[in-house]
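Only a single protein chain was left out; the remaining protein chains are all shown in position.
Just so it is clear, A, B and C label the chains in written order, and each chain counts residues from 1 on its own.
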Amino acid sequence: MTATVFEKSKPGRRGYRIPEADCAKGKIDLAGLRSAPPGLPEMGEQDIVRHYVELAAKNYHVDKGIYPLGSCTMKYNPLVNEEVARLEGFTGLHPAQNEADCQGALELMWRLERALAEITGMEAFTLQPAAGAHGELTGIMIARAYFLDRGEKRRIVLIPDSAHGTNPASVAICGFTPKTIQSNERGLIDPALLNREMTAETACLMLTLPNTLGLFEREIAEIVRIAHAKGALVYMDGANMNALLGIVRPGDIGIDIMHINLHKTFSTPHGGGGPGSGPVGVAKHLVDFLPVPRVTERKGAFALSTDGPKSIGRVHPYHGNFNVFVKAYAFIRSLGGPGLREVSENAILNANYLMARLKNSYDLKYPGPCMHEFVLSARNLKKYGIRATDVVKRLLDYGIHAPTVYFPLIVEEALMIEPVETESKETIDRFAEVMEKIAGEAETNPAMLHEAPVTTPVRRLDEAVAARCPDLCCPGDLE
Amino acid sequence: MTATVFEKSKPGRRGYRIPEADCAKGKIDLAGLRSAPPGLPEMGEQDIVRHYVELAAKNYHVDKGIYPLGSCTMKYNPLVNEEVARLEGFTGLHPAQNEADCQGALELMWRLERALAEITGMEAFTLQPAAGAHGELTGIMIARAYFLDRGEKRRIVLIPDSAHGTNPASVAICGFTPKTIQSNERGLIDPALLNREMTAETACLMLTLPNTLGLFEREIAEIVRIAHAKGALVYMDGANMNALLGIVRPGDIGIDIMHINLHKTFSTPHGGGGPGSGPVGVAKHLVDFLPVPRVTERKGAFALSTDGPKSIGRVHPYHGNFNVFVKAYAFIRSLGGPGLREVSENAILNANYLMARLKNSYDLKYPGPCMHEFVLSARNLKKYGIRATDVVKRLLDYGIHAPTVYFPLIVEEALMIEPVETESKETIDRFAEVMEKIAGEAETNPAMLHEAPVTTPVRRLDEAVAARCPDLCCPGDLE
Amino acid sequence: MSYIQNTDADRKEMRERIGISSFDEILEPIPERLRCAGALRLDEPLAEAGVAALFGELAGKNRPASRAASFLGGGIYDRHIPALVRYVTSRSEFYTSYTPYQAEVSQGTLQAIYEYQSLICRVTGMDVSNASMYDGATALAEAALMANAIAKGGKVLVPRALSPAYRAVLDCYTAARGIALEEIPYAKNGTLDLDRLSSALKEKTAAVILAQPNYFGLVEPSHELAALVHGAGSLLVACVDPVSCALLAPPGEYGADIAVGEGQSLGLPQSYGGPLLGFMAVKTEHVRRMPGRLISGTTDLDGKRGYVMTLQTREQHIRREKATSNICSNEALCALSAAVYLTALGEQGFREVAAQSYAKSHALYSMLAATKGCALPFGAGFFQEFVLQLPTDAAGFLKDAASKGVLGGIPLGAAFPELGRGALLVAVTEKRTKEEIELYRDLVAGKGAGR
Partner (left out) sequence: MSYIQNTDADRKEMRERIGISSFDEILEPIPERLRCAGALRLDEPLAEAGVAALFGELAGKNRPASRAASFLGGGIYDRHIPALVRYVTSRSEFYTSYTPYQAEVSQGTLQAIYEYQSLICRVTGMDVSNASMYDGATALAEAALMANAIAKGGKVLVPRALSPAYRAVLDCYTAARGIALEEIPYAKNGTLDLDRLSSALKEKTAAVILAQPNYFGLVEPSHELAALVHGAGSLLVACVDPVSCALLAPPGEYGADIAVGEGQSLGLPQSYGGPLLGFMAVKTEHVRRMPGRLISGTTDLDGKRGYVMTLQTREQHIRREKATSNICSNEALCALSAAVYLTALGEQGFREVAAQSYAKSHALYSMLAATKGCALPFGAGFFQEFVLQLPTDAAGFLKDAASKGVLGGIPLGAAFPELGRGALLVAVTEKRTKEEIELYRDLVAGKGAGR
C-alpha cells in the first residue's frame, strides 16, 4: 500500500519553486478572498518522484506486455511519436496566436485531415472531438443539423444491440431516441428486419464496422441502401477501423458520417484513460455542417476559417487535442499507404490465428473468419462455477492483461479479444497457452480461479462497498 | 527470468531502420572483409522496449528508495539537471569543432572549474578525468611530473589502511610503491607514526577526508605539516567531499592535489556504474602540471589552450565527461553557496542521527560524532552465526538497499552507512527501524537471514561457480 | 518504419494453423467490390530519422508563445511547468496504460486519479470531483446539461462576460439538447449585472453560470451572487480558474452546486489548446447525476486498501442512453499532470503562483494606468488579466509587439464589439518578468525598445 500524498505531506517541504518575484508583492486587494487555505500536500521533489515511481510499478501497460482488450486496440505506441510531440514548437503554442505564428501546426492539421480523408474515403474531417464518444456526439449533431436544414423532423436512431454504450448515450444527448435492433443468429444486422424498422422517422442508422463481435457486416451494401432509400443517414462508429485500413474505405461504401479514434487505430497512447481524439468525417452533402473553425490551404499558406453558416458551431473550445494529432500523423507518415494496409492485415491475421487456437477451449458463438478481434464466451466453464471474471483475474496472475469482459452484451460471459497487429506470434502463442491452461484449471482447480489474482499489488477489491459508501476524496484531517 | 535478446531474436525483425540510401550502394571494394556476419539479435521496437522495461523493473534505484551505500553518496539526481543535459546544444557538439562554435560549452566548463576552485580552495582544476579513480591517477601523475621536474626521485606513497582500493591501485600504475600506514585506535592517522614513516623517499601522502570511517582527521593540520616538512605532497581523495561543502576547503588546509567525484557530491547519477567524472584540483605550485588543453577566458571569449610545457599531457582524448559537467554545474547553480553548505550540514546531521539510532543494535568501533557517514560492525551478531552479508540481504527483503559491506577493511563485518542529505527523517527512521528489527531477527530467526533475500527477482547467486567457470558471453548458437 | 513484428515465416505458420493458404481468404465476408482497388494514396513511409526531420521542420514553422513574452490568456496560460510533471507523465506505466478497468493491475493510475480528485476538491472546496472531462468548455456544457436534468427543465442563464469559445460550445450542446440559454449582460464595471440576473431568475431557471474570474479577468461577487441564485431555487454552476482559487473564495465556500473549469494552468503545456483538462466537482448530493468516471477507495479481499472505479451505473457502458453523459475516454494523463503539479507546488507554492500572477498583472495595470493613450475600462478588481483599450485597432499594436517578441493579448473587438476595436484581453502570469512587463508598457506608450 502506498500512502497518499496527503499522508506523506509535511509542512514546509517544497517540491518545486517558481523564481522569486521580481516585482513588489503587495496585499491582495480583492473582495471575496478565500477564507482557509486549500490544504495541498507538501513534499520534496525526491519523495514525489518516488511516490509516482511506486505507483507506476503497480500499473500494467503496453510497454510491459500484451493488452488484448477487445474494442480498445491497445497497440504499441512508437517512441518517435512521443519525441516529436514533445517539441516546443508544438507544445508551446497558444490557441489564440495568429495564423502566421502557427503555420506548422495548421499544416499538420490540414495534412492529417487530408490523410484521414484518403484513408476513409470521406470527404472532409473535423479534428475537434476529444475522444470517440465526443466524435459520436459531434456526428449526431451534424445529422441533427442536416435534418433541421432540410426541415425534416426525424427522432429515431437505430442502433444494433451489439453497439458500444457510447452510441445510445451520444444519441440521447442530442435529443434523439435510440432504438435497438437485434442482431441475427450470425451476429449481424438482418437487412429484412432493418427494412421493417427503418421509417420516415429514422434519422440515422448507427452501426459499428466491423461490429463489436469483430464481424464485418456482409450485407453492408444492402444495409446502406435501405437507410438511404428511407432518407436516413448512416453513421459508422469507426472505433474498429484497425481492421479496415487499405481494405475498405467507409466513404466508398456509402457511409455518411463516421468517427475515428486516433488513440486506437493511429497508435496514440491511451494515457490511463485519455486524452484521446475522435475526428469525424462526413460525406460531401454534410461538409457544410462540420464544426468551425476549419483549416484551409491556399498556395501553401494555411488559415483558419470560421465561415460556416450551416455549421453546428464548436464542440471544442479550440482545435481539438492537437498534441494527439502530432502523434497520429507521425504514425501515418511512418507507415504510408501499404504500411497501413499491413497494419490491418496483421491485426486480422493475429486475431484469426488466436481465435483458431482458442475456439476449442472456450465457446465461440459466431464462427467464421473474424476481423481484427473476436468474442469468446466462458459459458462452457459455468458448470465448474467459473465466470468470465474468474478467467481474466487468473490471467492477471500469469502477468497478462485481461481481455474485455461482459461486452458486447449479446454474448453471455463475453471475452472480447483484440490482439492487435504489433504483437508477435510468440506473444500470442504464450497468451493462447495461458488461456488454454486456465480453461483446464477451471475444471481441476476452480477455487484457485475464484481466489485469483494473488500475485497482483492488491487482490479483488470490494466494489460493492465502494458503490454504497463511495470514498471519493481523501479526508482533510490527514495532513 | 528474462530471456536474453539473443534468445528472443527472430530473423527478419527490425527494431530500427535508417533511411534508405540516397546514393548508389555498390560492392564493398576492400581487402580483408568480414567472413561471417556478427550474429546480432533481431527484434522489433516494441519487444525491445518490453525487454528493457522488464529488466528495469529488476533494479533498485535512487528513484525507488534510500540507497545508503557508504562512500558512494547516492543522493537524489534532480530532474532539471537531466533535462538541461539533454539539450542538443550540449549533446550534439563534436570535440573537434572550433571554439567559436562551442562558446557555451567552454563557458560552462570554465565556470564549473571556477566554482570547484571556490568550493575547494584549490587553485585550478582539470575536468578531464572520467571518474574518481581516473582522477587519482591523474593526480598521482601530476605528483610524478612535479618530482621529475624537481629532479627528485621519490618512490613511496603513504596510504592509510582505511583507504579505498583505487588509491593503492592508482599509485601502482604510476610506478610508485604504495605503503600502508595503520590507523590508530580512533580510526585516524597517528601523526607520530606518520612522522616516522615519512622519509625523503616519500612522494605523497594520499588520504581521504573525511576518511572512509566517516571521521574527520582531527590532526590534519599536523599531518599536512609533517608531509610538507619532508617535501612530500598531500593528495586528498575527495570522494567524501559531501561532508565538507562550505565547511572546510581542502585548499585552505594545505592539500596539494585532490579529486572530486561529480557523480557523488554534485548529484550526477551513477548510471548503474558510470559515467562519472573526477575533476582534479591542485595548489598553485602544481598548476603547470595539469593536463592540457585547458579552458581560458578573455573578455568573455573562451578558448582552449594546449600550451603547457610541463603538463602531463592528456588523460582523456577530449575534454572529459562533458555531459556530466552540465548536470553538476546545474546542481551548483541551483544551490549556490549557502545551499551547498546546507547539503553538508544535512548529510552530517542525517548520519549522526542514524548512528545514534543504530549504535545500540550494532557495534560501533569508533564512537564520537561522524561526518556524512559511519561504519558499524555486525560482529555482535556473529554469535548467532550472522554476518554482515546476512544483515544486508535481509534488508533487501524489506525493499531497502544494502549499505556498503566489508569496507573499509579495518572494520570487521563492516556496514558502512551513508544516508545523504536528500533523505528525509521519515525515510531514515524507517531504515533504522528495519535495521533494528533485523538485529532482533538475527537472534530469534537466524535461518531466515541466511535464506534472505526471498522477495527479490533472484535469490543469492552462486558467485563461486561464476568465478570458476565464468559465463561472460552468450553462446552464439542461441540465435 | 513498420511496427509489426511478425515475419513472413510467422505469417505462414499462422495461416497454416487457421487453415487458409492466402490471407485474402479471411476477407471473404467483405464483398469483393467493396474493397479498396489500389493502395491508399499517402506519402511514402519515412524511417524514424525522416519523421524526426519532418516534424522538426513543422515545429520549426511555429513560433510558440512559450518562448515569447506572452500576454495571451483567456483560458490558456503560459506558466512554469515543473520537470516533475514531464518526468511522471512520460513514464510508460502511465501513458501507455488503458482506463483502469482491471483494478488489480491499475492501482497506480487509480490512486493517482483518486489523489487528483482529492486535490481538486481541496482547490475548489467542493465535496466530490470526477476523474476529468475533456476540457473546461465541455465540462461547463455538461454541467449545464446536468443542472437542467437535476432541475427537470428550465433555462440556463449565462453571463455575457464568458469566454466566446466556451459560449460556442455551450450553445452547441444546449441547442442539441433543446435547453434555452439566456444571456445576462455585464454591468458598467464589467461584472455580472445583478439586477438583470434578478429579473431573469423570476422565470423557471435550472441554473446560473458564474464565470470566476469572468472573461475580462474580473472577480465577481460570488457570495452575493450565490445567495441570489439559491434564493431563486436555481442551481449555481461556477466555472472557475483553479489558480485563482488559491486566493479567491472557491466555489465550495459560496455554495456552488457544480464547479467546473479548465485545468491547463495546472501543469499542462498550452499545446495549441489541446489536450486540456476539464474538471468538475459537485456537492455530494449531486454525485449520482454527475458525468464522468469516479475513483473510490475501498479494500481488497485481504482488507488491504485499494482503489476502484465506482458508481459506474451512471456511465454509458452500463446505463447506455440513460447515462448521465456519453463520456468514455477522458483526460486521465492530464489529470495526472495536474496532480503532480499541485503536489509539487504544494500549499505554499500554489499560493505563490497565484500571488505572483496577481502582483505582476497589477504591476502592469498600474503602469498602464499611468500611461497616456490607453484606457482601462473596468478597474483593478481582477485576478491576473484585464481589458485594455487602445485608441486604434488592436491588430496594428499586436503586430508591432510581435516584432519585439511580445504577444500582446487577445483582441476582443470581434466578440465584444461594444468594447471597441482597440480592446485587448491582457494576461500576466507568474512567468512574466519585470523587463517583459516594462517592455509591454513601453510598447503601449509607443516607445517599444528592441528585444
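By our rule, a contact is a pair of C-beta atoms (placed from the backbone, for glycine too) under 8 Å apart; a residue touches a chain by one contact, two chains touch by 3 or more.
It should be emphasised that the depicted structure is a prediction, and the values quoted were computed from it without experimental measurement.
Chemist: Relative to the complete complex, which of the depicted chains are touched by the chain excluded from display?
Modeler: The undisplayed chain, in the complete complex, is in contact with A, B, C.
Chemist: For the chain that's not shown, point to the residue among B:Val324, B:Leu376 or B:Met435 touching it.
Modeler: In the complete complex, the chain left out is touched by residue B:Val324.
Chemist: Could you please point out the chain A residues that touch the chain left off the display?
Modeler: 10-13, 16-20, 43-47, 49, 53, 78-80, 82-83
Chemist: Residues on chain C that touch the omitted chain in the whole complex?
Modeler: For chain C, the residues touching the absent chain are 48-49, 80, 82-83, 431.
Throughout what follows, only the chains that are shown with their structure count from here on.
Chemist: Starting from the mean Cα coordinates of chain A and chain B, work out the distance between those two points in Å.
Modeler: Result: the chain centres lie 48 Å from each other.
Chemist: If you average the CA atoms of chain A and of chain C, how far apart do the two points sit, in angstrom?
Modeler: 20
Chemist: Multi-chain contacts in chain A: which residues touch at least two other chains?
Modeler: In chain A, residues 45, 49, 53, 57, 63-64, 76, 78, 422-424 touch at least two other chains, as defined above.
Chemist: Can you list every residue of chain C that touches 2 or more other chains, as numbers and ranges?
Modeler: Chain C, residues with two or more chain partners: 1, 3-5, 10, 46, 48, 50, 84, 86-87, 92.
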